[in-house]
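Since the structure comes first, as C-alpha cells, the remarks are kept for the end.
As you look at this complex, bear in mind that one protein chain is not there, while each of the others sits in place.
After this line comes chain A, so read on.
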Amino acid sequence: MASTTLTAPAPRGYDPAAAKPFLEQFDRVKDGLPGAGLSWLNELRSQGQARFAALGLPTVKNESWRYTNLRALDKLTFQPAAETGEAVRFDVLPTVRADGATGPRLVFVDGRFRAELSSTTGLPAGVELLNLADALTRKPDLVAEHLGRIAAPDDRTLVALNTAFLADGPVLHVPRGVTVDETIELVFVSVGSEAQPTAFHPRGLIVAEAESHAVIVEHHVGLGSCTTLSNGVTEVFVGEGASVHHYKVQREHAESFHLSHTAAKVAGKGVYDNFILTIGAKLSRNEVNSVLDGEEGDTHVSGAYMVRGGQHVDTTTFIDHAKPCCTSREVYKGVIDDQARAVFQGKIIVRPDAQKTDGYQQNRALLLSDTAEIDAKPELEIYADDVKCSHGATVGELDDDQLFYLRARGIDKAEARGLLIGAFLSEALEEIAEESVRDAFQSYVADWQNVR
C-alpha cells in the first residue's frame, strides 16, 4: 500500500482521536518487539501504525460497526501486557481431548508464548508448529511470504492496530500432501493486571500447502476479572485441494473485550471450515473473511453464540466468491437472554466471473427476555447470473406449541425451555464435522445452560 493511501484521512465512521493512547505506547515498545531488526517487518508494522493513526477506532456511523459501539474502549487506557513470567500457573488447561491425553498444543498467556505449557507431540515430520516470535528467527522466509498478505492494514482499522503491535501468536505450516491426524490446540488465556487494563494483539498464521489436511481448535479463556482487550488477527492459507478445519470457542470472563479477525484464502478445490462458539466476554466481535480464490473451493463459516447479562456479541462474516464453481455454507444460531445484545452481519459477494456459485446462509436467533436485542443484516451482493444464492434470517422466541407439547408430557416449564434451547443450538453444532470437538463444544453449551 502506498504511503499516501496509508495516511489518507479517515473516511466517515472513524474516530482518529481514539488512536492516541495506543500510539503513545507504540513508540515506547516498538524497538523491543520481536523481529524488530527485520526491515520488512518494521515496514509492515509502521504501515499498520500509520493507518491506525489516521483512522482510530470505528464509530457507529461506520456501516460495518453500526450495531457495535466501541466507545467503552475509548474510556480505558490499555497498556501492553506486562511480563507475567511463570507467575500465572494453571491446574488445568482447556482441551477437547480425552482425560490425560496429550497432543500438539501452543499456549499463550496475555498474548505471550508459554513454551513450558506447549508441546509438539504427535506431529508428522515436516509440520511446523511454533510461536511467531520464534518463527521470525527460525522460519523468517515463511513468515515474510505470508504475513499481512490477506489481512492487510487497510481500512479495517483493528487489523491495522494489530499489525502495528504484532508480537506473538501461533504459526502452523503443513507441507504439501501431509495429513495431521492429531487435533492441534491453540490456547489463549487472558489474565491482565490489577494495575491497569491490558491489551494484546495475537497474530496467527496458518499455511496449509496443497493436498494437506489439518484440524485446529482455538480456546480463548479468561482467568480472574481484570479488564483485558484481545485484538487478534489470524491469516489462513488453504492450498490446492487442502482442507483446514478451524474451530474456536471463546469463554473469556465478564470484563474482557474480545475482537478477532480471521482471514482465509482458499485455492482451487480447497476447503476452509470455520466454526466459532461464543459464550464469554463483555463485548466480542468475530470477523471471518473467506475468499474462494480458486475453482471448486468450498467454505463453511458457522457458529453459535449464547449471551446473557450485559454481554454484547457481534458476528460479522464476509464470503467472497471470487472464482467460478465454488460453494459456501453458513449456519449461525444464537440465544440472547437478559439485557444482552447480539449482532449478526453476514455478506456474500459473488464476483462477475464466479459463475456456478452455490451460496447458502442461515441465521437464527432466540430472544429469551423482554430486554434482549438482536440486530441482523444478512447481505447478498451478486454480479454473476448463473448462481444459486439464498439467505434466511429468523428471530423470535421459543415456539409455544413445542413448549406445550413438552409440558403436556409432564416436563416442567424450565426444563422444557432448556430442552428446546439445547436442541436449537445443537442444530448449529451439527455443522462441526469433528466429533471430539463437537462433543466438547456441546458440553460448553450445557454448562452455560446449567448456570441458569
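Heads up, the rule we're going with is that a residue touches a chain if its C-beta (ideal position, glycine included) is under 8 Å from a C-beta of that chain, and two chains touch if they have at least 3 such contacts; residues count from 1.
We adopt the following convention: contacts and distances are computed from a predicted model.
Asks: There's a gap in the complex where one chain should be. From "Spermidine/putrescine transport system permease protein", "Pimeloyl-CoA dehydrogenase large subunit", "Heme exporter protein C" or "Fe-S cluster assembly protein SufB", what does UniProt name that chain?
Replies: The UniProt record for the chain left out of view names it "Fe-S cluster assembly protein SufB".
Asks: In the whole complex, not just what's shown, which of A:E43, A:E145 or A:E397 touches the removed chain?
Replies: In the full complex, the listed residue that touches the missing chain is A:E397.
Asks: For a quick check of understanding: of A:T121, A:S369 or A:S443, which residue touches the chain that isn't displayed?
Replies: Considering the complete complex, A:S369 is the one touching the chain left out.
Asks: Which of these touches the unseen chain: A:E116, A:D385 or A:D401?
Replies: Result: among the candidates, A:D385 touches the missing chain.
Asks: Tell me where the left-out chain touches chain A, residue by residue.
Replies: 12, 63, 352, 355, 365, 367-397
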